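Below: the structure, in structure tokens.
Removed: one protein chain of the complex. Kept in place: all other protein chains.
Here is subunit A:
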Amino acid sequence: MTVESLYPRLEPLLAQVQKPIQYVGGELNAQVKPWDDVAVHWALMYPDAYEVGLPNQGLMILYEVLNERPDALAERTYAVWPDLAGLMREHGVGQFTVDAHRPVREFDLLGVSFATELGYTNLLEALDLAGVPLHAVDRDESHPVVVAGGHAAFNPEPVSDFVDCAVLGDGEQVVGDMTDVVAAWKEQGRPGGRVELLARLARVDGVYVPRFYGVSYAADGTIAEVRRTRDDVPAKVAKRTVMDLDEWPYPKQPLVPLAESVHERMSVEIFRGCTRGCRFCQAGMITRPVRERTITGIGSMVDAGLKATGYEEVGLLSLSSADHSEIGQLAKELADRYEGTNTGLSLPSTRVDAFNVTLANELSRNGRRSGLTFAPEGGSERIRRVINKTVSKEDLVRTVTTAYANGWRQVKLYFMCGLPTETDEDVLEIAELAVEVIRAGREASGSKDIRCTVSIGGFVPKPHTPFQWAAQASAETIDHRLKILREAINADRRIGRSIGLRYHDGKPGVIEGLLSRGDRRVGRVIERVWRDGGHFDGWSEHFSYQRWVTAAAEELAAFGVDLDWYTTRERTEHEVLPWDHLDSGLDKEWLWDDWQDAISEDEVGDCRWTGCYDCGVCPTMGTDIQIGPTGRSLLPLTPVGR
């Protein structure tokens, strides 16, 4: 059966919409394979606008890994803006892939990568546009298997009505296993229909099929029990972990869009996982252990990627890039290699550490020194002990001052507000800190032409972290603290004019909190919001707090729970959490102990340097920390553009 391109019917609509280039595909390194040459067809979706979704590394990696298989193809699809969605409905054009403009409805699997829960309404919009039934139970063999992945998939319960499976952990290997299962089932003539296919997928390590698990609730609204409804699926689903990153040097051929995207650079993931133990950080908890790519592996990916893309900048990505065991040598050798080529190297936001200024100096030695970003996250030393991101005020001021003294004119500091145990005083210390930084910076640099930007957002407690039991701060609390912070910064105009404040109000965070720690009952709220016109919830111009509040009140009333119950309520030690049957490797007792340590302001070290503290991941998952140094160095190369 061959599948027709929707492009001829889409093209007349494109003339009538904003930024039509995002829908036409044809990116450099994009691939189109003949439909009939392969057994298994994957549509991969990033449930946000193209400009946000295209640079996503996870999607790019899976796209390439799947397309390398002779028996599979993968195409990409993104959330469609309302102007085009309206025209597509009017003209009967379904959700399409950008590669060959094939209808998403015709694919065997639709994989959706959820970096944030605010993409859930966009999934519903895409399913509806595609002509795929919203509810998994209403789908038949002709419909794609809808698979959720990404960090949010570690609690997929709120979208369990809409997805057929969720995949936990690293995707590189599990997509291959799933492809094998689908190929065999199709080859055998689809025995047992869709249910049999899902049962087979549920036996693939890392794949969770919600329909095979029943949830019952206690009188107080908490979960009484989650129990599997078939014996042949695992009682607890454990995440997947790729153990040798050098064996998976993807993306090898990064996609380069014509349209402008949020990251105009190429990225190389230098390690995966983090054991710093920041208690708010879901990514750091669910991606353990640390697995480094070697310096030589990184060097060849940077070289191959630049040749394949023509980008001018390479970001060295990870959760805390300066922690790579060979980062100093890597920075120096990459800077040497690309000297005089107008190629920029960058690290994402880093920990507050003077060494990071040295690193940034090295990476920028050929180019401009515009901005440097640090993430102290908490305003006071006390709150930094609570979140386990320990840095003294003196070190912080010294580090930032060093940056100004080295010619950096703009320093950005990331903070969170609404952290557990936080008081107004903790937040007000951010203002004191910023003032001190500017004072010391003006002195050290001998210039008034320096700036400090304080960027602050509301904290959202996430599953599989020590803060999963914590009460989330209300929107009113967040907004109040942001207001007093703004007033404190503006109190002295002579200093305040050098300080910028960027913040998000507390409301979207409350909804993110509902979706992050929600259970299956929250699915009705998501569906109701979408039916009332909600989508693109990550965009302030589309997000409607009132729509969510109304939907939550009306849809949750029957269950005797409400928005506050999911967000500002502190959980007790033995409450069954909606994600307890999904195993990130972390021991729940260790998480609880770490939560108690947080409350008593006790810090924990990093197991890379201070010894194992029994978080549970390595023994449960059969993994181990993989760090260097390897003692190797980068080979001389003639780079592009010299």
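Heads up, the rule we're going with is that contacts are C-beta pairs under 8 Å (C-beta built on N, C-alpha and C of every residue); 3 or more make two chains touch, one makes a residue touch a chain; residues count from 1.
Here, contacts and distances are computed from a predicted model.
Set against the options "Branched-chain amino acid ABC transporter permease", "Radical SAM protein", "Cytochrome C" or "Carbon-monoxide dehydrogenase small subunit", the UniProt name belonging to the omitted chain is "Radical SAM protein".
Annotation: of A:Gly193, A:Gly214, A:Gly310 or A:Gly560, A:Gly310 touches the absent chain (contact as defined above). Of the listed positions A:Gly26, A:Pro70 or A:Gly533, the one in contact with the omitted chain in the full complex is A:Gly26.
Looking at subunit A, the residues touching the absent chain are 7, 11-12, 14-16, 19-21, 23-28, 256, 258-260, 264, 306-312, 342, 367-369, 640-641.
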